[in-house]
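This report concerns only the one structure given below.
One protein chain omitted, others in place.
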Amino acid sequence: MHILIYGVINSASLALIALGFTLVYGISRLPNFAHGALYLFTGYIAWVTLNLLGVPYLLAIIIALLFIAAVGGAMYQFILVRIRGMAISEIIASYAIGLAILEGLRWGGLKGATIILPPFVEGSVNIFGVSVDYQRIIVVALGVLLVAGLWMFIHYTKIGLALKGMAQDERAAMTLGIDSDRMAVVSMALGSAFAGIAALALLPLGNIVVESGYNVLILAVAVCIVGGLGSWTGAVLAAFLIGFAQILTVVYLGPQFQIVVALLAIIITLIIRPSGLFGRQKELEERV
Amino acid sequence: MSNEPILRAEELSKAFGGVQALSLVSFDLYKGDVLGIIGPNGSGKTTLVNCLTGFVKSDSGKVHFKGKKITNMAPHKIANMGVTRTFQIMRPYYSLPAYKNLIVPLFSPRSRRTGGWRGGGKLGSRDTVSVDILEEIGFERDSYVPYKMASSLPTGYLKRLELARCLALRPEIVICDEVFSGLSMSEMASMVPLIERLQMDGITLIMIEHRLRELFRVANRVMVLNFGMKLLEGSPEEVVENEQVKEAYFGSEEVFGYV
Partner (left out) sequence: MDKHTHRKERVDRGIKVRSDSVYAVSGWPETLYLLTPRLTLILGLLAAPLILYAFPYWQRVLSIICIYGLLAVSFDFLAHYVGLVSLGGAFFIGVGSYGAALLNTELGLPPVLSIPIATLVGAAVCTVLLLPCLPLRGVYFAIVTLMYPLLAARIIEALDIMGGTDGLIGVDGFSGSWVEKYTLLCALLFFLFFLRRLVMEDIGLVFRGVKDNDQAVKASGINITTYKAIAVYISATLGCFGGACLAHIYMWAGISQFALDFSIIPIAATVVGGAGTLVGPVIGCLILVPVSELLRDFGTLRIAVYAAILTAFIVYKSEGIMTYCARKYHQFERWVEI
């Protein structure tokens, strides 16, 4: 029972984390390796506005999200747009930016006392004999909401359809008048915002530590690769698979293996079935 | 010609997403044949070649070479067995002399077996063989054509370079993907005898072509593909007169006067 409940919570967390990454990749084929950095940065901004500027929590959240969306969009507009299309350069550049942010934060901000973000709602509730924090329930609820909301957005709104068109065939979308660069900025901003939402939901469960920035990147990449890059259903499914696998490993082998599971998942998936569960077939293999 | 086909394809099918590129295509190829494969654009000709040579895994069907099953084998293994192909879009090493372009195929196990020279290491041995092959194929050694940069060679020579790449493997079958395309009349005039010479050397050829007049001069059998299906197979004369073939190309009752 423990395992079931914690498994669901963990899977929801992974889904939240991965959503931003898979969004950006799905729409503009941009592997945003600064995802983990953006995640952590949001938490940091929220903490700064909350504690150093004395702003009410809700406002701090909104400011942080807007800020990180702006950072994401700016990142694309000023840096990534120049190396569009060269996949390796995109990875290296976004990874470098992420590194710069994370290590900059490590040096400049997150020293000394542990920094925490307070949970939205204190207290816990008893489900089937397992004590679960309200915050964790919020995580699951948010996960469900966001996945459902995203699905509806993509399928029913004009911008959503434009984004979906871009995801399917960028050139064709361009000939139909959809501005590829502007859409990419939008998708980066959205993706960063999602990273921020994940951060603000998950960081209150622990301290704000720079290591989580790196871990989040690994987890996001793991979920997206196992699920198949660019596939939302795949990402959700993969989140569950990895989520439960992690919980099982922690229970039976120990907590230090949690990240090992994610790393192994990446490597094994790429070796056995590079397109993941639902990825576009044959796209990843040697051009056969 | 022996009775056993040197290459046999049985019911090859391949779909890409929603598009059925090949649909139950079968044919036999006998040693010494020059089989022409024709059909309008998008009829699956290149996909057929890709399936035969292992570059694309077919969904179903079988391919046998000299009785051995080669379906879905890795492309380099098929090449090493003697079934080679050219590429429509060539990418030679533009900044290197022409003969250097043959070094890579001379590295293959098959070349080493049949090339008649002693392995690598010795400076110049691969270079010499390479220039010899180029000369065989019409690069005039006296005018130093083999030593010219690949970027300065006209299309005719580049096409021949591509063929030379196949010949370096001493193949039994060469599948030519539109070698006649993009050639001027004079280049064409020297290409056709080359093809005939290859045939006389005992190499079996499959030629995918759009330039039907020249093709019919060298081919002894022609297969027509349309929408991934084999429409007809026969001699050039039979194919030219066939109503369905005309419809496939023109869609109406245009006069199709050739040969």
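We call the chains A and B, going by the order they appear; numbering starts again at 1 in every chain.
One rule holds in what follows: a contact is a pair of C-beta atoms (placed from the backbone, for glycine too) under 8 Å apart; a residue touches a chain by one contact, two chains touch by 3 or more.
The structure displayed is predicted, hence computed values, not measured ones.
**Student:** Which of these touches the unseen chain: B:43, B:80 or B:199?
**Tutor:** Final answer for the missing-chain contact: B:80.
**Student:** Given that one chain is not shown, which residue among A:66, A:99, A:130 or A:248 touches it?
**Tutor:** The single option touching the absent chain is A:99.
**Student:** Using the touch definition up top, pick the residue from B:16, B:107, B:144 or B:250 that touches the left-out chain.
**Tutor:** Once the missing chain is taken into account, the touching residue is B:107.
**Student:** Of the residues A:31, A:143, A:213 or A:243, I need the one that contacts the missing chain.
**Tutor:** Per the contact definition at the top, the residue touching the missing chain is A:31.
**Student:** Hey, which chain A residues sit against the chain that's not shown?
**Tutor:** Missing-chain contacts on chain A: residues 31, 79, 82-83, 87-89, 91-93, 95-97, 99-104, 106-108, 218, 221, 225, 254, 256-257, 259-260, 263-264, 266-267, 270-271, 274, 284-287.
**Student:** Considering the whole complex rather than only what is displayed, give the residues of chain B touching the chain that is not shown.
**Tutor:** Considering the whole complex, chain B reaches the absent chain at 53, 55, 74-77, 79-80, 84-85, 87, 90-91, 93, 96, 100, 103-105, 107-111, 120, 126, 165-166, 168-169.
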